[in-house]
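Removed from the display is one protein chain of the complex; every other protein chain stays in position.
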Amino acid sequence: MSAPAAALTPVAAPAARGYWANVGRRLTRDPVSMACLGVLALILLAAVFAPYLGLADPYRGSMIRRLRPIGTEGYPLGTDELGRDMLSRLIHGGRLSLLIGILPVINAFVIGSLLGILAGYVGGRVNMAIMRTIDVFFAFPSVLLAIAISGALGAGIVNSLVSLTVVFVPPITRVAESVTTGVRNLDFVDAARASGAGALTVMRVHILGNVLGPIFVYATSLISVSMILASGLSFLGLGTKPPEPEWGLMLNTLRTAIYVNPWVAALPGAMIFAVSICFNLLSDGLRSAMDVRR
Amino acid sequence: MLLYILRRLLYVLPVALAVSLVCFLLVHIAPGDPLISVLPPDASQQLQEEMRKVYGFDRPLPVQFGIWIGRAVQGDLGSSIATGRTVASEVGRAVGNTFILAVAATLLGFVLGALFGFVAGYFRDSWIDKAATTLAIAGVSLPHYWLGMVLVIVFSVWLGVLPAVGAGPGGSTDWAWDWAHIRHLILPAVTMSVIPMGIVTRTIRALVGDILSQEFVDALRAKGLTDGGVFLHVVKNAAPTALAVMGVQLGYLLGGSILIETVFSWPGTGFLLNAAIFQRDLPLLQGTILVLALFFVGLNLAVDVVQTALDPRIKRG
Partner (left out) sequence: MTRKILLATAAAMALLAGPALAQKVVRIGMTAADIPRTLGQPDQGFEGNRFTGLTMYDGLTLWDLSSADKPSVVIPGLATEWSVAADDKTKWTFKLRAGVKFHDGSAFDADAVVWNVQKVLDQAAAHFDASQVGVTASRMPTLRGARKIDALTVELTTSQPDSFLPINLTNLFIASPAQWNKLLAAVPAAVGDPKERAKQAWEAFARDASGTGPWKMARFVPRERLEVVKNPDYWNKDRVPKVDRMVMLPMPEANARTAALLSGQVDWIEAPAPDAVPQLKARGMTVHANAQPHVWPWQFSRVEGSPWNDVRVRKAANLCVNRGEMKQLLNGLMVEAKGTVPPGHPWWGNPSFDIKYDPEQARKLMAEAGFSRQKPLTVKTQTSASGSGQMQPLPMNEFMQQNLAECFFKVELDVIEWNTLFTNWRKGAKDESARGSHAINVTYAAMDPFFAMIRFLDSKMAPPVSNNWGFINEPDYDRMVQEARTTFDAAARDAALARLHARSVNDAAFLWVAHDVGPRAMSPRIKGHVQPKSWFVDFSPMTID
């Protein structure tokens, strides 16, 4: 999760409405990004409106209809090991999976940006205190840290949210600090100061405007890692608890069925893969759209 | 240079101490009975209290930490509650197994990644580039534990050509680089290599593209340097960063092998960690995390030092 070089380059151009409009326009012209956005929007909407789609009850199973193959009448994607409708569980599973995948990154974006901007703007001892503490967490490989925290706290949705947030705060803080330090030393900030703008105004207008963009792009690139890690925790039995539908957990419980119905067992993994690759491609697209050098 | 290394080393000490504190706290602030693995759930209250005393879990946390860290410095990480074996021996054996797997996966990922990355960087925006980039993105987006499952379904269950679990016919103690053992390594190593493959491809592609777009390359070409010469030049300039990325990836694989080792029952540190978590074996849990984290710190230090030595452009502060 080393910070990509592109995200570290402070965007020197003053944040203007024109710039963001430009970014937006460039993004809409990129077919790959648009396709990914479409797929993600579809999955997200389906997950949000799952209760209104007229799907089968995702909790209601039946021993008589266990492990039906894909294409069974009434069960387009088959049934799971307890006879529950796979289509319904995959769509309902999107709710928790997306939540525990995306929420930690949002949390970490807020906390990490605050810490990093504070460290970068104030500098000195505050910077030392914050950045050296962050360094300690960099001493753990991300998977190990997530599993250590979840393993210690025990299984549960809240616990896995906490552990993943802790994993993503340090890298975001580091990016935020380095971008802020870069922007702070730029000429136009000095000019603003010289013209008598107060510290708060400088921070609000100039620093936030120029800093949040790169941090945001960096944060979007973490979502796919977060999705994989979050479902990995559930897969190990450290995340969501049964009988909640969640892709990682479904993958785990369906393992018992790989002899009977391997393709049904593989479906939740395909969902994680699809969402994760879309977030990655979208994040790449966003980065090149924001790259003013082009 | 020596001064630089010394300074980096000195800086590692407080980090290591802080890391051990984090390991200890992580494990001890957690809810749950630390003696769950040796006490059956129907043990009497009195027996539970007696046992807590015998194991020293009745003492205040700072005292427990002091005792633990004092012994850890001497290489004694205590004994596993569940098995009674020393944590050092458990972790030592597991680290060796994880090392075999992680090194194999890193090498595989690096070779493939370097190949794809160079080709993609050389033929930017061609269909080869597009294919390599897609492969790289897929590599970093794949839930690798799922890939492992799919590979087991195909190669063990259907085709029956490769074993599904374990680290060799006779356990890991007599590991050898013969076919009987390598068969067991193939599936987990391939599964594990997809992430470094993706990352190395992306890094090298960007590096090669950058170097080729710089003006001095055109200048070199103008001076009559052959394509082979330009290639060598590119390799020389890309190598330090690529090697650094590989080193860091090795670190991630060593510390993050738990999912894959669980899928393949590979008797490494991840497998051990999984057992320690679910048996709530505190000494084993904190010992394993500590060793892995310190290993990662050391590896990052080594990568820094080597990179500084190799790349004249990085200033030694």
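First chain written, first letter: the chains are A and B, and each begins at residue 1.
We take it that a contact is a pair of C-beta atoms (placed from the backbone, for glycine too) under 8 Å apart; a residue touches a chain by one contact, two chains touch by 3 or more.
Treat the numbers as computed from the prediction; the structure is a model and nothing was measured.
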Residue of A:20, A:49 or A:259 touching the missing chain in the full complex: A:259
Which residue of A:23, A:47 or A:67 touches the chain not shown here: A:67
Of B:29, B:165 or B:182, the one touching the omitted chain in the full complex: B:165
Footprint left on subunit A by the chain that the document does not show: 61-64, 66-67, 81-83, 155, 241-243, 255-260
Hidden partner interface residues of subunit B, rising order: 35, 37-45, 47, 51, 54-55, 79, 81-86, 89-90, 93, 152, 156-157, 160, 163-167, 169-173, 265, 267, 271-272, 274-275, 278-279
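Throughout what follows, only the chains that are shown with their structure count from here on.
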Interchain centroid distance [CA atoms averaged], subunit A/subunit B, Å: 22
Partner subunit A, residues of subunit B touching it in the complex: 14-16, 18-19, 22-23, 26-27, 29-32, 137-138, 140-147, 149-150, 152-153, 157, 245, 248, 251-252, 254-256, 258-259, 262, 273-274, 276-278, 285, 289, 292-294, 296-297, 300
In the complex with subunit B, residue positions of subunit A that touch it: 2, 132, 135-137, 139-144, 147-149, 151-154, 224, 228, 231-232, 235-238, 248, 251, 255, 258-259, 262, 265-266, 268-270, 272-273, 276-277, 279-281, 284
